[in-house]
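I have a structure I would like to understand better, so I am pasting it below and will then ask my questions one at a time.
Apart from one protein chain that is not included, each protein chain of the complex appears where it belongs.
Chain naming follows the written order as A, B and C, and within any one chain the residues start at number 1.
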Amino acid sequence: MSQPEFKYFPKIRKQLFTVVFGTETRAGKLFDIILLWAIVLSVLIVMLESVKEVRDSFDSWFFVAEWFFTGLFTIEYILRLVITAKPGKYAFSFFGIIDLLATLPTYLTLFVAGGSYLVVIRSIRLLRIFRILKLGRYLREASVLSNALVASRHKILVFLGAVFTLVMIMGTLMYMIEGGESGFTSIPRSIYWAIVTITTVGYGDIAPQTITGQAVASMLMLMGYAIIAVPTGIVTSEIATAEKNKKEMEQSKKNLEQSSGRSCTACGVKGHDEDAIYCKNCSAKL
Amino acid sequence: MSQPEFKYFPKIRKQLFTVVFGTETRAGKLFDIILLWAIVLSVLIVMLESVKEVRDSFDSWFFVAEWFFTGLFTIEYILRLVITAKPGKYAFSFFGIIDLLATLPTYLTLFVAGGSYLVVIRSIRLLRIFRILKLGRYLREASVLSNALVASRHKILVFLGAVFTLVMIMGTLMYMIEGGESGFTSIPRSIYWAIVTITTVGYGDIAPQTITGQAVASMLMLMGYAIIAVPTGIVTSEIATAEKNKKEMEQSKKNLEQSSGRSCTACGVKGHDEDAIYCKNCSAKL
Amino acid sequence: MSQPEFKYFPKIRKQLFTVVFGTETRAGKLFDIILLWAIVLSVLIVMLESVKEVRDSFDSWFFVAEWFFTGLFTIEYILRLVITAKPGKYAFSFFGIIDLLATLPTYLTLFVAGGSYLVVIRSIRLLRIFRILKLGRYLREASVLSNALVASRHKILVFLGAVFTLVMIMGTLMYMIEGGESGFTSIPRSIYWAIVTITTVGYGDIAPQTITGQAVASMLMLMGYAIIAVPTGIVTSEIATAEKNKKEMEQSKKNLEQSSGRSCTACGVKGHDEDAIYCKNCSAKL
Partner (left out) sequence: MSQPEFKYFPKIRKQLFTVVFGTETRAGKLFDIILLWAIVLSVLIVMLESVKEVRDSFDSWFFVAEWFFTGLFTIEYILRLVITAKPGKYAFSFFGIIDLLATLPTYLTLFVAGGSYLVVIRSIRLLRIFRILKLGRYLREASVLSNALVASRHKILVFLGAVFTLVMIMGTLMYMIEGGESGFTSIPRSIYWAIVTITTVGYGDIAPQTITGQAVASMLMLMGYAIIAVPTGIVTSEIATAEKNKKEMEQSKKNLEQSSGRSCTACGVKGHDEDAIYCKNCSAKL
């Protein structure tokens, strides 16, 4: 990360910038690792607080810990704003917004009860871990995946549209067949059942009991079985294409380097091997 | 959409045609958007009506709303029939039949109770949304998907035949093993369980309790696990082929254009190989 | 199907052979269709008989129908044995054994109660339907599928071996964690649960209740999620290869036909276009 020029207190801000934003120095790495542990701890505490038995025993401890971590993250956020040369750019960047949202929930509890659970948003900050891992490799892989998903978005939209229409019609049909019995108490609930079934989740809290209902449900399941093949096919095909393109691009780059300046001066034929000394077409010296 | 010639009232029918059937003009687009919202609202109302708590509070409102939308769609259907030059062609087209079916359920409730739920058929009309989105791109993607499914229909039929035979035999086997206990009360019900299991839906309302039954069920599950790979493999392979064909067609079209500049100067024949030295048609030097 | 030579009563046996074994004549087709309907009916009757309400009302009818169809199939089996020139070959062929097994269950009920359910084995006879459909096309597709499965059998065995070891260890682990509670009453049952979970069937009759158990189960599920990708990948890859081989074989056959006798008599170069008159390499007339 290039170090920007600062107007005020340039020296100390430069040093802090290297520690807080950078990962190259020992101090910068340590800062990031401590930060990650603080995030993990603060998220864990919120989760444990939701378990009744734990909350009853350690209530006051949780209260202290929550405010401690919130204070820590608030100081960190202000620090980041102060030491960066372009506070606006940071504040509106992806991680800038997440960093702000991660501090707000605890302040919210002063006004609204239950807001503290929003602290789970801090878990998004854990994605910083890829920063420390010198994430170049992971970013490339993630970009292959997201490119494949983006390239197949039209196909997936068409597919989801078809699934949605199918689910609405099958849900209503089952509501009419089961007649409000065995969980099919309304059309929205029946549509919910159809989604649970076609995605093969199958909770079983709503399940057809009549013979006709079971026959229709069987059809829906077999459809779902065939239909699940479609998104898989789309994404697989796109990932294969993305991988191939990556490889071809590397290959063509290599070819270009090889063939450049390696055309025979006598007959002009290109594509000689790297170690060739004489032209393979006219025997002139290369 | 080309505008047809009308015999009677040509001017006003032409204008209405542009609005009702077309999407190019501002009025045509507005008409389609209003129509879509009306469809969404009418379907939502039928769904909410099926929820007992909502129905008890707003019963008369629903009655009014249902007849209002039905009237609207009836007028729209008649309008479409009147202003098109070939009413027969529209009436028997896919959307023509759906438009008619979308109006009938409410009239049906005058004779048969519960018919109003058929209104959900209106949701198919929502597919019109692709019309507004200038759906060229979506149609192409949908055609890739449907081509892949059509190309693999023989394979999928063979596969479904095998699954069906397997499910019938395993269902009967489980009925004999569990002996009418834990939900396996009849062979059709046991076959229903086998379908629920092999598709990995797994409601759990019927589940084996004996050791033998659980062993057989485990085998069926592992089979289903291996078998689910087959349709996925089929469709993936077909989608990859369809994508490749599309690309190759574009490529060969491009090649044709490129090579057209390599026509023989003597006889004008095109399509020579890249490394050809003499014209394959008249032996003139290229 | 070629008609064999018969020693005794050659004329009538020849005619019957055409009807019973053949599908080319009108009578042969009619015989097969009637047979299919008889099979469907007899299987349906056994299934309905297992439904308690239906059995109570039509008990004697079912008894008559079962013996009627069994008699019919017995006569058919003897007829096939008699009119074929090589009874031994038929008797030990796949369909010969199935035809015999389809008649036995009802006779078995004279000695053992409940044997009649084995009649479901008749459903395998329904595979004859592909015979009538002039199944060439379906056979080819089925052979692509089965070739892909056969080609990947070593990979699938390795995979199933790994899954089996994983399931045994995880099942025992869960038995130790849950301590005989919430359905995990023995190791075999816990292994059954692990199979239900890793295949994503998830009945829910056995489900972990302790925090540790749920954490381990979550790991197993995510593993299953990643693992399900493996057989799909194997089969998809094999199907793609099988399809490609089929295409390449057709292509190479075509190429061979094209290039045969099309080498230039002057310079010997091959691979001229089909419409080429002069050699593209030396301009000699082909």
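The criterion applied here is as follows: a residue touches a chain if its C-beta (ideal position, glycine included) is under 8 Å from a C-beta of that chain, and two chains touch if they have at least 3 such contacts.
What you are looking at is a predicted structure, and each value in this text was computed from that prediction instead of being measured.
**Q** Of C:Val64, C:Val112, C:Met176 or C:Met249, which sits in contact with the chain we cannot see?
**A** Of these options, the touching residue for the absent chain is C:Met176.
**Q** Touching the missing chain, which residues of chain B?
**A** 200-204, 232, 236
**Q** Could you list which residues of chain C touch the chain missing from the display?
**A** Considering the whole complex, chain C reaches the absent chain at 154-155, 157-159, 161, 165, 168-169, 172, 175-176, 185-188, 191, 197, 200-204, 207, 211, 214-215, 217-218, 221-222, 224-226, 228-230, 232-234, 236-237, 240-241.
**Q** With the missing chain put back, which residues of chain A would touch it? List them for me.
**A** 43, 46-48, 50-52, 114, 117, 120-121, 123-124, 126-127, 130, 137-138, 141-142, 144-145, 148-149, 156, 160, 163, 188-189, 192, 195-196, 199-205, 228, 231-232, 234-240, 243, 271-273, 275-285
Going forward, only the chains that are shown with their structure count from here on.
**Q** Would you mind pulling out the distance in Å between where the CA atoms of chain A average out and where those of chain C do?
**A** It comes to 41 Å between the two C-alpha centres.
**Q** Starting from the mean Cα coordinates of chain A and chain B, work out the distance between those two points in Å.
**A** Here chain A and chain B have centroids separated by 30 Å.
**Q** Residues touching two or more other chains, restricted to chain A: which are they?
**A** Within chain A, the residues that touch at least two other chains are 200-204, 232, 236.
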